[in-house]
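Here the complex is missing one protein chain, while the rest keep their positions.
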Amino acid sequence: MIYLFTDFGSCDIYVGQMKAALLRHAPAADIIDLLNDVPDQDVLAGAHLLAALSEALPSQDAVLLAVVDPGVGSGRHPVVLQADGRWYVGPDNGLLSVVRQRAKNWRVWEIVWRPDALSDSFHGRDLFAPIAAMLDSGAWWQGALQEVSGLEVELEAADLCHVIYVDHYGNAMTGIRQGALPHDAVLLASGNRLSHARVFSEVPTGAVFWYENSIGLVEIAGNCSRAAEQLDLMVGTMLQVIS
Amino acid sequence: MIYLFTDFGSCDIYVGQMKAALLRHAPAADIIDLLNDVPDQDVLAGAHLLAALSEALPSQDAVLLAVVDPGVGSGRHPVVLQADGRWYVGPDNGLLSVVRQRAKNWRVWEIVWRPDALSDSFHGRDLFAPIAAMLDSGAWWQGALQEVSGLEVELEAADLCHVIYVDHYGNAMTGIRQGALPHDAVLLASGNRLSHARVFSEVPTGAVFWYENSIGLVEIAGNCSRAAEQLDLMVGTMLQVIS
Partner (left out) sequence: MIYLFTDFGSCDIYVGQMKAALLRHAPAADIIDLLNDVPDQDVLAGAHLLAALSEALPSQDAVLLAVVDPGVGSGRHPVVLQADGRWYVGPDNGLLSVVRQRAKNWRVWEIVWRPDALSDSFHGRDLFAPIAAMLDSGAWWQGALQEVSGLEVELEAADLCHVIYVDHYGNAMTGIRQGALPHDAVLLASGNRLSHARVFSEVPTGAVFWYENSIGLVEIAGNCSRAAEQLDLMVGTMLQVIS
């Protein structure tokens, strides 16, 4: 199973080309769009989202093709990470670093294979997809990967006290993991004091609250209202915990 | 064949997780995104859209995983409906009730199976997807379903004289089924009198009209114009028939 995790856009021209490249090299692969609307070029938010979504996957048997790559065509290295049994393929720009730091067991390889035709701006299609297909099909190409001691770029892997994603309902996910906040903690967001609730239907219509969402993150939501717009939250908005 | 019909958003993090859960339990399943942008949390519009889209499917051999579920985590029951040969899996909140009332033959089961890990907010992934996979693969799990006499929540299944969906072209679908309006009927929408045309190319550029669309519903459309914006139509806008 190959999962796509990119900022290439669900409605754009890039994802289809990635899938064509994947199926060319691994015709029997199952491909799932995990998320193709990672906040554009936001490697830090992407790194924390990737870690949370990976945890929520049903099985270990997974190749995650993760590309948020504002530096494509520059000197950053393409890498493969194996972390707690799963494969990750992407740029060494920090995107995989939160997964790596939270993993019990991990190994890193630099991708030294290069395709005959490598575009300057779409390594997702030309370089990362073939390698993901190779890993999914189980047969390594001679000399494609070269083990290295670790990632070059490591971002902060501790809980992030800001908004990392706003979903289409207007709910704002934070980089704070469940369990990190006691249920009597109060979250301060844009000057508003938010209390915990277990689920939407527990609060009055229109009320905004925080809860632990289905991928293990603290999320700010409203019951039948769009919390992000009500409180003017966007990716990057800082939060405060007061308890 | 498993069809997804949800308000989880085509561009969001939820649909991929649903598919991962489906393929975990039914690795050979074909999954089609029928619509993942049902108007958010709008159970009534969803119920009428589901009935119309179901009718338009090519075959009886289908499992429809239908989740528009603002009450997730509250007391509403998860159910399976068999209607005229098709399977529907979703919450008993009215979403399946229009299909049921229009069906010639139907049976209803409550889902009594529960997964080891059931999130409070994402039963689509944790509860409904495994049951849909079970139905698709054809082997019922012992004791997973318990037949009941009917649905608890039943919404109005007669034609709805309001807008239930606006597509990306700006066309506004109503809950009125084809055949319900004679072709000389006039539809009054936001104070505008609209006449029937068979197809876009029959009216002048920019003209707005009503026609019977490809899923059997009366739809308000403009030729090379966005009818919904021109006439200020949105989901829920009431219409009048004058003939």
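Letters are used for the chains, namely A and B, taken in the order the chains are written, and counting of residues starts over at 1 for each.
In the analysis below, a residue touches a chain if its C-beta (ideal position, glycine included) is under 8 Å from a C-beta of that chain, and two chains touch if they have at least 3 such contacts.
Worth saying up front: this structure is predicted, and the values here are computed from it rather than measured.
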| item | value |
| --- | --- |
| Option from A:10, A:137 or A:178 whose C-beta touches the chain left out | A:10 |
| Hidden-chain contact residue, picked from the options B:105, B:142 or B:201 | B:201 |
| Missing-chain contacts mapped onto chain A | 9-17, 19-21, 23-24, 27, 40-41, 70-74, 119-122, 125-126 |
| Hidden partner chain, residues of chain B it touches | 1, 3, 9-11, 30, 32-37, 49, 53, 56-59, 165, 167-169, 198-202, 211, 213-215, 224 |
